[in-house]
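The other protein chains are all here in position, but one chain of the complex has been omitted.
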Amino acid sequence: MKRLLERWLPAYAILYVIFLYLPVLLLPVFSINASAVPKFPLTGYTLKWYEELPRTQALLDAAWNSLVVGVASAMLATVLGICAARAITRYRFPGRGTAHGLIMAPLVLPEIIVAVSMLLVLLRLGLSLSLFTVVLGHILICIPYSVSVLTAAFEGFDASLEEASADLGETAWGTFRRVTLPMVAPAIISSLLVSFTISLDDFIIAFFLGGTDATLPIYIWGQLRFAAKLPSVLALGTLLLVGSFALLTIAEILRRRAERRTQAPGVSLA
Amino acid sequence: MIEIRNVTRSYGTFKALDDANLAIREGEFFSLLGPSGCGKTTLLRMIAGFDTPTGGSILVDGQPMDGIPANRRPTNMVFQSYAIFPHLNVEQNVAYGLKRMKLEAAEEKRRVEEALAMVSLAGLGKRGATELSGGQRQRVALARALVMRPKVLLLDEPLSALDKKLREQMQVELRRLQKAVGITFILVTHDQYEALAMSDRIAVMFGGKIAQVAAPKEIYQRPVNRQVADFLGGMNFIKAEIVDDAGTSIVVDTLGFGRVRTDKPAAYVKNGSAATIGIRPERLRVLWDDASARHEVAGTVVERHYFGEITHLVVEVPGMDKPLSVTETNDFGADDLPLGAPIRLGYDPDALVAMAD
Partner (left out) sequence: MTAAAEGEIAYRKARPGSKPLLQSETARGLALVSPPLLYALVLLVVPILVVIAHSFWTQNYLTIDRTFTLEQYRIALTEPIYRDLLLRSLFISFSVSVLTVALAYPIAYYISFRGGRYKSLWLFLITIPFWTSYLLRVMSWKVILGYNGVLNSGLLGLGIIDEPSTALLYNSSAVIITLTHAWAAFAILPIFVSLEKVDRTLIEAATDLGDGPIRSFLRVTLPLSMPGVISALLIVMIPTVGDYVTPKLVGGKDGVMISNAIQAQFGKALNWPLGAALSVTTMVVVTAMAAASVLLLKLAARRAR
């Protein structure tokens, strides 16, 4: 059993990672394939699918929309996330668990339920669907991620650091500015990046609440109907992939730096 | 200097601190000593302003501290975890509180350097907070608090995170530093040796109550009750019967030690005619060969435990309900005493103290 485990577990792990990556890595492969049909064997190398992209006005509009929605959602979700994470890690108050549960609820609800519920209310209120309503929805689904990232940072934070600051004469706001903020800054940036990525990738909320304004996933969805457009969608997908990968790598590096900071030696007494 | 007047801190029905009264003098090294959960940290945090009394009040220099937040009190604290700001270097840590005073740059620099020199960290100002050893972190915490020139420095178990050797060295240094700056130090500790070695006076606390306040020697030699005696070190408790109780001393009949006259402690509470007399194990000396003492008891060695420079003996004495603990240095061969050997122990009657149960 032990021998079996030692030998097969790593092999399984590698197979699993291949299973995870293969579909994702097919996008870049076929995006530089000369044939318009994604199949093996590959027919030749080309960049023409990429060259088409900047000439497509609808795509540029969608990209701009996604950027605006992503930045707005990320910032607002992170501000709300800071409030929630701070309240949950620092204060005891009645209903704390319930409040935490409610704020995290979008994480364990079918996204379509979130989308249609909001749609129903927005239509009832007579609000027209636009990028603004998409932002409202994206904030809701980004908050749980923001809260998880920030809660981890606030939890690793020794409460006596803030007491020390107060003890040395600093006010509550001054303590927040001079101690708390610099220490959780990496986590805040990480929350911004993660939220932005979620907003950028989201389809369902944008699909239901976007009205006539298309974000990138909506644009891609529209293109999928046309087989001839597939290669340029693959090219676009590859660019998005590289972008997400870069953002997440930065987020991860920052998160680790924050972790190292808040868990400095000597602070952990136990 | 600091007055604790009827201070109570209750959590629902639980009282973390119950009607505490203390007067701490200017320039004094004062320790709050007790086991965990005795309320010592609660009291310290209330002096600092991190916790609020549910009853009574705290005065610093005659000023009531009620409603004054921690950042406006003339107290500074050395935290148990040291709470060194990890994103700042040593210098920036020490200058943290000064920044709010809007001093001139040169003055600020001078004070930081002075504080660093005081704790023997001169030249390490640019060192990052995460690159410091435990002892250095402790010194930075001290410098950061002292640079504020507080009226009172509060120390919350400041040595507990250090290893034994460094801890002993820091005890001496802290004591020296306190004498040099002349600031009132209030130390919270659960280590009786630390409190005895460093303090001018000690308050021993149990279960939210202050049991005894006195100088180290007094606390050690004349504990008011069994709990205090026990917490500060080994003690032989001897059952006794009061024969005469007049003035400042009492006369008791004891099992094994005969009739004894001892001082009556101030806080002594009389409990019928029964009394408890105590003697520390090191105050019983083995009488070798034909040596004799004016006061002695005889018994048999039943256990022997070797501790390097000393040996603990357990001696059964006829007529006593419990054997006696004896601590003897090893220079005369106490570590070689055979079990079952007859033994005589000499003592000074002054070493016998009466105490409450």
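For the reader, a short list of remarks on this structure follows.
Order as written gives the chain letters A and B; numbering starts at 1 within each chain.
Heads up, the rule we're going with is that a residue touches a chain if its C-beta (ideal position, glycine included) is under 8 Å from a C-beta of that chain, and two chains touch if they have at least 3 such contacts.
Keep in mind it's a predicted model, so treat the numbers as computed, not measured.
Across the entire complex, the residue among A:L53, A:C83 or A:A185 in touch with the chain not shown is A:C83.
Set against the missing chain, the residues A:L168, A:M183, A:I220 or A:L254 yield one that touches it, A:I220. The missing chain, though absent from the display, is touched by one residue of A:I143, A:L161, A:V179 or A:L254; that residue is A:I143. Annotation: of A:A99, A:L129 or A:A185, A:A99 touches the absent chain (contact as defined above). On the side of subunit A, touch with the chain left out of the figure occurs at residues 1-2, 5, 9-10, 12-13, 16-17, 19-24, 26-27, 30, 37-41, 80-81, 83-84, 86-88, 90-94, 96, 99, 102-103, 105-114, 116-121, 124, 136-137, 139-140, 143, 147, 197, 200-201, 203-204, 207-208, 217, 220-221, 224, 230, 233, 237, 240-241, 244-245, 248, 252, 256, 269-270.
We adopt the following convention: only the chains that are shown with their structure count from here on.
A separation of 54 Å divides the Cα centre of subunit A from that of subunit B.
Taken together, the subunit A residues at the contact with subunit B in this complex read 158, 160-161, 163-171, 174, 178-179, 182-183, 260-262, 264-267, 269.
For subunit B in complex with subunit A, the touching residues are 48-50, 69-72, 75-77, 79-87, 96-97, 100-101, 129-130, 132, 134, 137, 144-145, 148, 161.
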